[in-house]
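Omission of a single protein chain aside, the complex is shown with its protein chains in their original locations.
Up next is chain A:
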């Protein structure tokens, strides 16, 4: 019936279809819908930049205005992927410039972005409005200067956790006086200074500025001046939060904060004097998002005091830092026995858990919680235990997303959590000792995670850790019907584990496995499955060269990449050789041409 509507009508209807999945579905209905849809699609999402190439995307979606690209596999975050593996954005920018694409937005995650790319971007797209870079690398502040100077209508420059070489130039001063369109500016990940006066002037002339995240080099008095100019902010990332708390500046800051009635999201505090924190109390009552995970200077009791003001919090990222050194030297230099140290750890753990108890009793609207490890390098690891998690689950019924690093866990706790919070969409648990059993029973944590997948019927993302056998994967395969992403480390006993998952999780898109005894039988059991998924990563498992070759032969629309670091590039390695790192993904365009020497596509 709808074929009789003129295309303009179809197009108009499709305007209301915004999610890329829905758009993909629409395009599969019939040829005419495919055609209308492709000409009207403005936002394109590419989950794996090597699944397709720029020319094909441009050919299919000539009117694309917003492009999202993801590059390296997730485990690259944890140093498992060597540098120079790939994920370069340059070819995409070059192709779009060549084809006269009217690009307005570019969002990149885990990609390599050179200054050259940024310069080309800045000069090629006159309507460019929005650049969002997450966990990218390869550029310097010179590239940012090019963006600032040339993008006349820039609305958004959002840099999240990128590795940026700070050339100590004055990139921020490159925003011309005529630039008044900024809505969002986030440079928290930069290490160098920016010109304070230039920053203040920039803020003053951008009346639509809603989101501003400063880096730690911006001092408190600059923050105070900025807030006075921009009381309309929704989202603030403080720079350095260090000052004499009794000073006039801190007083002015508190007053400026009181006028910022729209701030709903707060982050930063990379450098903090906890006694200055009360300055932010005025905005705490309306906060829905708080990220203190980079703030080691806030000790637990100050953190707790702050959180107690935040009753509307929906999202919280924390770590609990305790200055352990004061306790270890309690006995003035006489070192503590093992038991003494254990006991101190337990008290400090309770501080972490009590902190979470404070969150549980205050933040009833909480939906997302991330608790990061408290002290990665130092003496011992005081942090949180299963008790904190149970408290949160009991106090925060709306919780649907959690990332929790902890010392230990128990099945009983996980079962309780599963009962309390059946709404989890993302559940990521990370025990600091990756194979630690149940802290009370010493059994594997299979039953606990089993309870989670059984109870949380909408679970889309799961990371498991602790001592785990094949049993947990049986549960996952049986119950995790909506699961799209699964991360496994140091788990399982045999191929059966992986097979349960591949057979059971029909909606699985990304599977990443490290240091687990899964091998060829599991890998080759259902080769067709991988075309329904975005990617599979396996490192330090039991798969061999021979099996990978077999897989690659059977499935031409998969790229099966073997990553050999520093090993001999033999002409023909033994088929029985175990593969250290394998990354496979579906693709329309065959082996990529930019693979470095140490990556073989079979």
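Just so it is clear, a residue touches a chain if its C-beta (ideal position, glycine included) is under 8 Å from a C-beta of that chain, and two chains touch if they have at least 3 such contacts; residues count from 1.
Just so we're on the same page, contacts and distances are computed from a predicted model.
The chain absent from the displayed complex carries the UniProt protein name "Auxin-responsive protein", chosen from "Mitochondrial ribosomal protein S24", "Auxin-responsive protein", "Septin" or "Dynein light chain roadblock". Taking the complete complex into account, A:304 is the one of A:10, A:185, A:304 or A:513 that touches the chain left out.
Which of A:358, A:389 or A:522 touches the hidden chain is settled by the complete complex: it is A:358. Here one chain is not drawn; of A:10, A:391 or A:430, the residue touching it is A:430.
Shown as candidates are A:167, A:275 or A:426; the residue that touches the absent chain is A:275. Contact between chain A and the absent chain runs through residues 75, 77-80, 135, 161-163, 189, 245, 270-271, 273-276, 278, 293-294, 296-297, 299-301, 304-305, 308, 322-323, 325-347, 350-351, 354-355, 357-358, 372-373, 375-381, 405, 407-408, 430, 432-437, 439, 442, 463, 467, 487, 489-490, 514-515.
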